[in-house]
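Removed: one protein chain of the complex. Kept in place: all other protein chains.
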Amino acid sequence: MPPDAKLDRERLAALYGEVRAASVRIAAPLRTEDCVVQTMPDVSPAKWHLAHTSWFFETFVLKNAPGYAPLDARYEWLFNSYYNGVGAQFPRAQRGTLSRPGVEEVLAYRRHVDAAMQRWLREAPSEVVAPLLEVALVGLNHEEQHQELMVTDLKHVLCTNPLEPVYRSDLRTAAAIADGAPVTPATLQFAEVEGGVFEIGHAGGGFAFDNEGPRHRVLIEGCSLARRLTTCGEYLEFIADGGYRRPELWLSDGWDVVRREGWSAPLYWKEQGGAWSLMTLGGLRALRRDEPVCHVSYYEADAFATWAGARLPLEAEWESAAGGEPIAGNLLEHDALHPLPAAAGESRWAQLVGDVWEWTASAYLPYPGYRAWSGVLGEYNGKFMANQMVLRGGSCATPRRHVRLSYRNFFGPSARWQMTGIRLAR
Amino acid sequence: MPPDAKLDRERLAALYGEVRAASVRIAAPLRTEDCVVQTMPDVSPAKWHLAHTSWFFETFVLKNAPGYAPLDARYEWLFNSYYNGVGAQFPRAQRGTLSRPGVEEVLAYRRHVDAAMQRWLREAPSEVVAPLLEVALVGLNHEEQHQELMVTDLKHVLCTNPLEPVYRSDLRTAAAIADGAPVTPATLQFAEVEGGVFEIGHAGGGFAFDNEGPRHRVLIEGCSLARRLTTCGEYLEFIADGGYRRPELWLSDGWDVVRREGWSAPLYWKEQGGAWSLMTLGGLRALRRDEPVCHVSYYEADAFATWAGARLPLEAEWESAAGGEPIAGNLLEHDALHPLPAAAGESRWAQLVGDVWEWTASAYLPYPGYRAWSGVLGEYNGKFMANQMVLRGGSCATPRRHVRLSYRNFFGPSARWQMTGIRLAR
Amino acid sequence: MPPDAKLDRERLAALYGEVRAASVRIAAPLRTEDCVVQTMPDVSPAKWHLAHTSWFFETFVLKNAPGYAPLDARYEWLFNSYYNGVGAQFPRAQRGTLSRPGVEEVLAYRRHVDAAMQRWLREAPSEVVAPLLEVALVGLNHEEQHQELMVTDLKHVLCTNPLEPVYRSDLRTAAAIADGAPVTPATLQFAEVEGGVFEIGHAGGGFAFDNEGPRHRVLIEGCSLARRLTTCGEYLEFIADGGYRRPELWLSDGWDVVRREGWSAPLYWKEQGGAWSLMTLGGLRALRRDEPVCHVSYYEADAFATWAGARLPLEAEWESAAGGEPIAGNLLEHDALHPLPAAAGESRWAQLVGDVWEWTASAYLPYPGYRAWSGVLGEYNGKFMANQMVLRGGSCATPRRHVRLSYRNFFGPSARWQMTGIRLAR
Partner (left out) sequence: MPPDAKLDRERLAALYGEVRAASVRIAAPLRTEDCVVQTMPDVSPAKWHLAHTSWFFETFVLKNAPGYAPLDARYEWLFNSYYNGVGAQFPRAQRGTLSRPGVEEVLAYRRHVDAAMQRWLREAPSEVVAPLLEVALVGLNHEEQHQELMVTDLKHVLCTNPLEPVYRSDLRTAAAIADGAPVTPATLQFAEVEGGVFEIGHAGGGFAFDNEGPRHRVLIEGCSLARRLTTCGEYLEFIADGGYRRPELWLSDGWDVVRREGWSAPLYWKEQGGAWSLMTLGGLRALRRDEPVCHVSYYEADAFATWAGARLPLEAEWESAAGGEPIAGNLLEHDALHPLPAAAGESRWAQLVGDVWEWTASAYLPYPGYRAWSGVLGEYNGKFMANQMVLRGGSCATPRRHVRLSYRNFFGPSARWQMTGIRLAR
């Protein structure tokens, strides 16, 4: 459990209100129908996210609160995602078959939990609250993770729909930033990253997931990283050069997926008569050559890097290079919900935080001395440490409060419905 | 195309209004969420049914009407069920992944089509309308088929939901009829069906599907049919006698399904502590021993018959026995939406029309001299004449206007989400 | 159990020797490797056939013989095909994963069973033998069925092998018969079949399977049947006319298979530069336009008939038309192992018996009053009466002793590795 001794109950209660409200805001522009469907097993319906995040507080906090009565005892099973320690789970791939509870019932469930949480946070005796304050804090970070997942999942629901619906037409667009003289047309530049023994991992002093620690020494050799993300223009050259038809560029498992799924471009790209467009949360629009490529899998990122005579960075290289960067950029609150072209500037790195999660060449494995959280929350991160790759830096769908330079996101190598992109290394 | 020379345009327009309104009425008690999900590949979302039935009129009638403009050209592909002659189809198993068009848009689509149909029926020049009047009539019969499917599909959506939601709490119940002294507790009686050469098939004088003709001679040997449907009580004895555990009672393909799916009772039955209950459109309630068993597959019907030392009737036996029966009984308009115990009475057959579709031992194959309708509508029935069994008699979800004694319904032998039951023969 | 009171033990013992030897002769030209592999789940390795047919005698006869000791008790499970009444079965689709028992061990198993059978037939007390004599006779008919299956299964093993191996180079070829002035080039002629009420089914007086009875009356309308089988030349016209690309010609389930499997010609046909050749048990050779088309599924036969403006015959039509035909033709003993062009002749029907099994339009269902054999052998035929179509007439791989005009063969509608072909009706 993360050490965070200074937590003030009042402040936590206020934060609780803010974070929980943000989830509902994300779902607000959706129609009821959009909150229900599941377009592939990886995607969860929006109403499931709204329910499951409430389930988290109910299960891990409120069930220990004296006098709490669950709204519906069946939700314990229905909205358990993967906690075997809690009990059996409704099958993940069938979440989209459940019309009930409906959106209104789920919102009522949220209100039920929220009222109980506020009461508990503000009124329960100290000896009851204290042992669970940090679990409540985990719950808020958990909620923020699901805010990002809700964005990427509803994007899949809308952007795979043949009617090409618009989520919001008032999102901040690339056109706005383009006036600021993007550096992107310029040649890709690399900056040196010094070699040596460094420390990586969470240094303490705030919340972090268990998988970010312990802080430990790593040895990296000197290398250089691209100063900005790979652009759609660069990726188009890869496609034009037969990128999706040349097995020698691909990992073997990746090539199998390319053939089985018939991949010929990133997810949500559409080609007609030689012109490329993109489905975005603002609807279908022409692709811009200066915007970062997004919705590529690890396999595609790796094949692109191979084609470009480069490679993907290790997570230790990335974290070492990122040291001291401010947590700012095109994050959820920027309200673009899409990566933006790099703005001109003097800074060493562009787009390091926000825009897209950057695939690294590091498998998602425990840090030396890793200890999972104790109890049932030990299932949160540790049990997924196989068959996944680490991504770094947050995306345009990550809440600002949520991201850290030590943050280790992870997905399987064929996943591409997340906001994922490429920073080259060599 | 069915001969129906007496069709009057005004009368057809009025009928059109009635039939189309009935479909919307079926969906009315549903929440938006219930109209969207697809709980298995065989099930279509309610909003798909509402859209597809409109598509039928648009595609086969209105596209030939001068000046008609489709509401959305993409619907031609999106709501095509299986007509290769019309073009490609959106994949059936993915209908539940489409949140758009939403329920409101689908209803707007219906209104668009309805207005155009009414205009066309009432105002278009005779030489334009006449060649398509019968297609319009097919469209209404098609709509009625989908009314029944909408009922059985929404039943699957609601009755497989772990929250056990109620569709309508004001349905006519078995309790109402029970006062009428059901005959069901009595021993099962059989009535003789005379052998000889008879004619079966549609005799003309009204609408019929192409597969009901031509009327032709059949030779049947004398046999006897059960005077009523098999009851849940009788089926419980089959279960208690190890019915689902004894391979010798089952067809080989059926036994494979039993093991693969883990069947141990009809669909929607639940057992707890030795007591059986049923999920119905009125919610969960205790099973009644005197009500007809429903939601059994052909494999289960056949295994039950074998266990009972009997067999299922041939469709020719059924139609011969049914000759002269009135089209009345527990049909859609009776508003029970569930089969009811047999009422006491003097009549030779109970529950012959309505309640449940009765599995026959006849494979769904063309009658001698069968000719499919000409043109694209030739795909309506003929191409399904393989791997299916014939069912007879209509069910509690069949519109009264729709059923006929010559009506040949057909489903694959493992289907059990329809209102299907058993009448024994020997 | 079939009535066959005249059975003489000595004669049966002699027949046993002949039939059993014939199975071994079929396998003799194979290399050891050919006896082991399973090229698809429907195919069984040759050594499995040799073992299973021995298992049949061991299980149903010898286990009841005093003093019989099984060679290996594990064979009871290993070589049980589908008899739930005997016990569990080794999974069918994995028969090709078993290297042991090897071919030599299987042959030793045969010798063990054969010696015991001969002893039992010739020496056991009458009261022991009598009740099982008919089961032994079933065993010989079972063995003959497996002789045909062994031929078609080894054909699949060899003819799907990219090295195009030859089973035997001394088979009787079409070239031999071609000197006899084939009638095949001539226009296809039809002969009338009278309508009326007839009896079909086994009339007694010899062995028959339970599914051939009881003999019963059928009503057929007058029709006409093609005087010979459909030729490859005619089938080539179907292909050339887009037969495999036109969904309107196909049953819906058939069209699904065409697309899923990529069918574009019968099994074992190969096209190169516009020239067609065939893989046969004699190796690869050019296709002859005058030879019967073979290795088509029911779906293909039905689509061809639709294209030709005809249909497939009902089994009652076929049996009625065949009445009085001699059991002679291109059967197993003719040693062609491939259908041959129709020989010129005066007879009403060509190729009615032998050459290819003829798909009928009749589903495989029980005859009125059908009673399966009693006991475990009741699983022999009855439990397969779903999802299959009847075929008539025997093939070039059927032992002459085995076929009857009342014989009902059956396969699923997508099966095409059997020697199956087409006779048109209208």
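Letters A, B and C name the chains as they come in the text, with residue numbers starting at 1 for each one.
In this text, contacts are C-beta pairs under 8 Å (C-beta built on N, C-alpha and C of every residue); 3 or more make two chains touch, one makes a residue touch a chain.
Everything numeric here is computed off the predicted structure, so don't read it as measured data.
Contacts of the undisplayed chain with visible chains (whole complex): A, C. From the options C:37, C:188 or C:376, the residue with contact to the chain not on display is C:37. Across the entire complex, the residue among A:85, A:242 or A:323 in touch with the chain not shown is A:85.
The chain not shown here is touched by just one of C:12, C:27, C:62 or C:103, and that residue is C:103.
When the missing chain is restored to the complex, the residue among A:216, A:289 or A:334 that touches it is A:216.
Remark: the omitted chain is touched by one listed residue; of A:41, A:247, A:323 or A:345 this is A:247. In the full complex, subunit A contacts the hidden chain through residues 82, 84-85, 197, 216-219, 221, 247-248, 250-255, 298-299, 302, 361-363, 365-366, 368-369, 378-379, 383-387, 413. In the full complex, subunit C makes contact with the omitted chain through residues 31-40, 47, 72, 74, 77-78, 90, 96-103, 157-158, 160-163, 165.
We adopt the following convention: only the chains that are shown with their structure count from here on.
If you take subunit B and subunit C together, no chain is in touch with both. Set against the Cα centre of subunit A, the chain with the most distant centre is C. Of all chains shown, B has the CA centroid lying nearest to the centroid of every protein CA atom. Inter-chain spacing, taken between the CA centroids of subunit B and subunit C, is 38 Å.
Between subunit A and subunit B, the centres computed from C-alpha atoms are 47 Å apart.
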